[in-house]
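What follows is subunit A.
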Amino acid sequence: MKNMKEIDIPIEASVEQSRTNPLARVFDELVRFCRSRSMFMLHYCTGCGAIELPPAMTSRFDMERLGIQPMVTPRQADILLITGYVSIKTLKRVILTYEQMGSPKYVIGICSCTVNGGMYWQSYATAKQLDQYLPVDLYIAGCMPRPEAVLEGMRKLMDRIRSGEADGWKDYYRRYDWYLGNQQHLFGDDWQTPADVIGEASHYDLAGSGTEGEHTHLLQQCQKPLEPQQTFFQIGGSLEVKGESHE
Partner candidate 1 sequence: MNTIVLTVVLPLLAAFIVPVLSRVSPLLGRLLGPLTLAYAILLTLQVWLGMEGKPFSIALGGFQPPLGINFYVDRLSLLFTFLTLVTSLLLWPWRNETEPRQYALTLLLAASACGLALSGDLFNIYVFYELISVASFGLAAATRSGAAFAASLRYLILSGLGSVLVLCGIAIVYLQTGTLNLAQLSQLAPETLNTPLGLSAFALILLGIGVKGELFPVNSWVPEVYAAASGRVSGLLAGLVSKLAVLVIVRLLVLLFQQESALHLMLILGLLGAITGELAAWRAKDMNRMLAFSSIGQLGVIFIAFSIPGETGLFAGLALSLHHLLVKPALFLLAERWWGSLAGLRGAGLASPVAGGLFVLLALSLVGMPPLPGFWAKFLLFTGLAAQSAVIYQVAIGVVLLSIVIEANYLFRVVMDLFQPAEDDRATVVDGHGWLNLGTTFLLSALLIAGMLLMGPLGAWLEGVAMQAADPVLYFDTVFSVSAIH
Partner candidate 2 sequence: MSIQILLMELVLMPLVAFVVGLFLVLMLRRIGAKLQRRVGPPMMQPLYDIVKLYGKKTQISHGWMHDIGIIMAVGGYVAAETLLPVPGMDGIADKGGLVTLVYVMMIPSLGLALGVGQCANPNGSIGIARALTAMLAYDVPFVIVVFGVAWYFGTTNLVDIIAIQQAGGVAGWGATAMPLLAIAGLFALQGMLGKQPFEIYIAPAEIATGPMVEMSGKYLGGLFVMQCFQLYTAGVLYVSLFLGGGENWLFFLLKVFVVVAIPMTVAFLFPRYKTEQMIRLMWKWPVMIGLLGLAFVMH
């Protein structure tokens, strides 16, 4: 599996630059170790591959040995398992779910449909390459890979997390414009998700050169991102709410 890397998956392979003083490095090492040993999995059963996951979790293969727990909501999850073909309609929900997850987050594309379209390669309804729309960290090929393959993939991902290579989520922020372009190409220009990715990128200073671009300007023109409700500390004042300004 060693030559998976050469596949020109358009990820700027930049290993996380480790911090200088030794204590911080040990701490980072510990955090990465824990991150690798405790992965919360949100399996988004988009396609047929999902049927392979229950056996991976139950007594025969027992994912919990590796510290992987199934979680229900994207907020709590680290890994997003896209199992099987991704129709365009589902891809919208997948992107929304991905943006709702807390980073560092990883996407695993199970089944060959996510790699290159699989057996639906010439279907008009499915998205062919998942990594054009989401930064995919790991592909597990197979038209429904067996649980051993899934676990092998998981172990692979754990090694890459511990070594710090699996930083696809940074790439989403750094090259958000490219991703957004592909998404708009598929869903049309009025495509918007409630999560404000650009704001998030600047907030956690993960914004790279590719974050802003002509696609994001298109996004800004069509829709205004949802500002969170700031607490309003001004007492009194004459402005009445519409509801009861009837007098």
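If you want to know what made the cut, all candidates are chains of the complex that A comes from, given by their letters.
Please note the rule applied: a contact is a pair of C-beta atoms (placed from the backbone, for glycine too) under 8 Å apart; a residue touches a chain by one contact, two chains touch by 3 or more; residues count from 1.
None of these values were measured; they are calculated from a predicted model.
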In-complex contact partner of subunit A, selected from candidates 1 or 2: 2
Candidate 2 partner contacts - residues on subunit A that touch it in the complex: 30-31, 33-35, 37-38, 40, 58-59, 62, 64-65, 67, 69, 71-73, 75-76, 78, 101-104, 200, 204, 206, 228-229, 231
